[in-house]
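Let me give you the structure first, and then I'll get to my questions.
Omission of a single protein chain aside, the complex is shown with its protein chains in their original locations.
Going by the order they are written in, the chains are A, B and C; count residues from 1 in each one.
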Amino acid sequence: MQLGMIGLGRMGSNLVRRLMRHGHQCVVHDIQPAAIEALHHEGATGAASLDEMLSLLPAPRILWLMMPAAAVDTTLADLVPRLSPGDIVIDGGNSFYRDDIRRSVALREKGVHFIDVGTSGGIAGLERGYCLMVGGEADIARYLTPIFAALTPGAPASPGRETGSDVPGPESGYLYCGLHGAGHFVKMIHNGIEYGMMAAYAEGMNILKHANIGMRQHEVSAEITPLPHPEYYQYDFNLPDIAEVWRHGSVIDSWLLEKIAGVLRTDPALETFPGHVADSGEGRWTIATAIDEGVPAPVLSAALYARFSSRGQGVFADQLLSAMRYAFGGHVDAGPPAKSRNA
Amino acid sequence: MQLGMIGLGRMGSNLVRRLMRHGHQCVVHDIQPAAIEALHHEGATGAASLDEMLSLLPAPRILWLMMPAAAVDTTLADLVPRLSPGDIVIDGGNSFYRDDIRRSVALREKGVHFIDVGTSGGIAGLERGYCLMVGGEADIARYLTPIFAALTPGAPASPGRETGSDVPGPESGYLYCGLHGAGHFVKMIHNGIEYGMMAAYAEGMNILKHANIGMRQHEVSAEITPLPHPEYYQYDFNLPDIAEVWRHGSVIDSWLLEKIAGVLRTDPALETFPGHVADSGEGRWTIATAIDEGVPAPVLSAALYARFSSRGQGVFADQLLSAMRYAFGGHVDAGPPAKSRNA
Amino acid sequence: MQLGMIGLGRMGSNLVRRLMRHGHQCVVHDIQPAAIEALHHEGATGAASLDEMLSLLPAPRILWLMMPAAAVDTTLADLVPRLSPGDIVIDGGNSFYRDDIRRSVALREKGVHFIDVGTSGGIAGLERGYCLMVGGEADIARYLTPIFAALTPGAPASPGRETGSDVPGPESGYLYCGLHGAGHFVKMIHNGIEYGMMAAYAEGMNILKHANIGMRQHEVSAEITPLPHPEYYQYDFNLPDIAEVWRHGSVIDSWLLEKIAGVLRTDPALETFPGHVADSGEGRWTIATAIDEGVPAPVLSAALYARFSSRGQGVFADQLLSAMRYAFGGHVDAGPPAKSRNA
Partner (left out) sequence: MQLGMIGLGRMGSNLVRRLMRHGHQCVVHDIQPAAIEALHHEGATGAASLDEMLSLLPAPRILWLMMPAAAVDTTLADLVPRLSPGDIVIDGGNSFYRDDIRRSVALREKGVHFIDVGTSGGIAGLERGYCLMVGGEADIARYLTPIFAALTPGAPASPGRETGSDVPGPESGYLYCGLHGAGHFVKMIHNGIEYGMMAAYAEGMNILKHANIGMRQHEVSAEITPLPHPEYYQYDFNLPDIAEVWRHGSVIDSWLLEKIAGVLRTDPALETFPGHVADSGEGRWTIATAIDEGVPAPVLSAALYARFSSRGQGVFADQLLSAMRYAFGGHVDAGPPAKSRNA
């Protein structure tokens, strides 16, 4: 099929590469001309503008948006007036599913179809294939099957599942999830779980890292509890080896653990990583959704808050704790001034 | 090698089976004669008593304990007086690593070696191999290499890692972690992480399960917030398919997710599971260790607390919340009497 | 002054009573005629309809809404077309502050002023006075000073604060917080903190309640960790006395603790409280706001989630945990079927 890709960051560029490997023809556009140029050299057709892109695609046109959630509305404002009835807009980025619902209504008024695709796989997806979670009109999703089939791993069926139908099943890495927003809803929860898993590994590794604290001297103070049994904390653990061994036969083996083992092998002390952890929306939306539904999500919330704290967003609360301790007990917490930490 | 296995539950029996498949000879004992009988039929030598077991093994004897953590001290009290200098006791269960340190000291006085082995893999380990995390004297651990090699997956080396040495590396599923307690320490953290991962999946799936609440009617009340936008909660998601699709190309693919997909395929509504979730010690010890070290573990703690709450252990706190609401605001929380829930 | 009160629940009725005690004249309306009748007997002027209420009040009319957040828009839809430029609408309930911003814009188009008032104090406010957090146009808020002064405790100034100005200061229980929504924003956070404090007391009391578990028999099992030191859990604490003693000289003394001591004195086992704890919106909005701001709120979130869990909203997650344990380890969690708990 022929497809226009708008947004050529890491993810967009790799999607184009994988589509071309499977015989699809791609017209590509980005606000950075260099990104267009790079893919042009790999066989894609570059389009310097949205108008040029639209003129290069046959009707009905298939347009895949791959950009930060915050840029989608601006792009659609430029794009939609130029579209024709029957055209299909796919948002494959990490948009909030509620925006899909709103946008699908606006596009439907123009006769344009809207499909939301949650796309997981990261930079490995180019070789491994992507996991696709799709929402929108079922027949439009079905029409796009060749595109989706090229992007997914297309793994053989799991035991107990029927295959042979022409629509790929979940064991191929593709799932039609439901009406507009359903794909991004499932992807949102996917990322919420991802945050929780990442935090579980990170907390566990941090405990292992500190298992040698009994070797250090501690002084008696009324302010900080001394370690009651230093003899229990005399281990200098080899974290890269531990991550590696867990990959083989353990209950906590995962694809994320493979990445952890790899990164620890290269930089065991993680000195190249500042530890101010960004978050890109889905974690927040997962919590907002849990709260709307009235269901508890303590693990996923704690994972999100750890990221906020890592960026210094809790410092004023910490200062107020110190201030209370001083006010009621005369306790003086030591340390550098908070200002410099907060900056 | 020849090895005596004491404790023939699910794990102990399967360890014996895998050892025998790799040519090791096993003498087996359990407090349940039927368990001994079953393995006897599969080729193991049954021992009706500890004395019989010890008489059937060559010196130095290798004894593997595989039992609940709470039963180890009682068993050692029976066993140790019967041992000879040079004998080796392996605790392959889920003991607290601090007990290993204490026990290794006591056994050393008798000239007996003590090895702690964290064993992960569950019931799949029989076919897949087990992930082994080992602590104790390094030369004793090395002496036991044939035993450990039989139990681990023995996977080929990861890229970038040397192989060829006679001591198996972490890429085979085996790791010598350090002195006494190191194996169970690493296994403890492994299970702490496991609790966190399990809770991350469970919370995410629960949010997906409730994504249809907008279809139900809600009345206006001052006590419970109404759902502000029912139109955003109109999805009836297919949870088995979602678990399955995430296994193919996604960032959150894992061995646990494979189990989740399997169990949801069989029983999508999970009606056969009561949801009173047990915990077997490592989760608790992980938190106790984090607190001793003074490192934050909010995700792993939340995962543990969810299990406590699932067993009704927070009901009195809930009742006190209702009581406060009544006392300051006159609010009356509805529902069946707490007694029946708590029972 | 003359004021119309719409909504005569516990809070609305008591506000009217306190206003009348301070010499204000109140016209009252509710969808329940009995509620109007009751206050009529206490000296208020009953109004059977909004039209009647408006005809009984001098211009500019002051109308105080006191109702569930979910009922405000419906009431405004009836009320606003009947208002005249210069009239003032006060929302003293627990509305979301973002709705205040929206409503203030809509009312301004009609020349009607909108004031949001966060009102804290519960049923004790009638005697003790209410804490008022006010948002909206500053001059309109100032105009309403006699109303607010009647409702607040009007306590004497704290040391170090100037008094004597004609606008009451925060030491009187009144604060002008800022433009539209500011009052309800501050009240929202107040309630978020309230949830956290309530949960802190409830968790602590629950730990005290279980301090006697060492007296009960525990069996050895691989599924549930045994209590390692029963000798440390032999206390039968007197919870009513503990709540009472903390009120006298301790760091955790509070008005909430006074309520706790009172309710425990009457019903030490809290048998009359089912423990399905409602939540009325502010706790949820507090978390949503923290997440928008990107600041951590783990304590306030945990408090909210405990309420969700108390209402059975986490049961499917618990079931999935049991299902995973069964799938990877063959573990069988005991207990009654989840269905009956969930109902």
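The definition used in the following text is that contacts are C-beta pairs under 8 Å (C-beta built on N, C-alpha and C of every residue); 3 or more make two chains touch, one makes a residue touch a chain.
This one's a predicted model, so the numbers in the text were calculated from it and none came from an experiment.
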Task: Contact list for the unshown chain, restricted to visible chains - done: A, B, C
Task: Option touching the unshown chain, where C:A35, C:L270, C:A290 or C:L321 are the choices - done: C:A290
Task: Residue of B:L65, B:I213 or B:A297 touching the missing chain in the full complex - done: B:A297
Task: Residue, one of A:Q2, A:Q25 or A:N206, that touches the chain absent here - done: A:N206
TODO: Just name the one of C:V89, C:A199 or C:V263 that touches the chain not displayed here.
DONE: C:A199
- [ ] Spell out the interface residues on chain B facing the chain that's missing from view.
- [x] 251, 279, 284, 287-288, 291-298, 301-302, 304-306, 308-309, 311, 313-314, 317, 328
- [ ] With the missing chain put back, which residues of chain A would touch it? List them for me.
- [x] 9-10, 67-71, 94, 122-124, 198-199, 201-203, 205-206, 209-210, 220-226, 255-256, 259-260, 262-264, 267, 270-271, 273-281, 284, 298, 302, 306-307, 309-311, 313-331, 333-339, 341
TODO: Tell me where the left-out chain touches chain C, residue by residue.
DONE: 97-98, 101, 120-122, 125, 128-133, 152-153, 155, 158, 160-161, 169-175, 177-179, 181-182, 185-186, 189-197, 199-201, 203-208, 210-211, 213, 225, 227-229, 231-238, 241-242, 244-257, 261, 265, 286, 289-290, 292-303, 305-306
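One rule holds for everything that comes next: only the chains that are shown with their structure count from here on.
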Open item on the list: Relative to chain A, which chain's C-alpha centre is the most remote?
Closed with: C
TODO: Over half of interface residue numbers shared between chain B and chain C means same, under half means different, so which is it?
DONE: same
Open item on the list: Centroid of chain A to centroid of chain B, CA atoms only: how many Å?
Closed with: 29
Task: Gap in Å, rounded to a whole number, between the CA centres of chain C and chain A - done: 37
TODO: Scan chain A for residues touching two or more other chains and write them down.
DONE: 251, 292-298, 301-302, 305-306
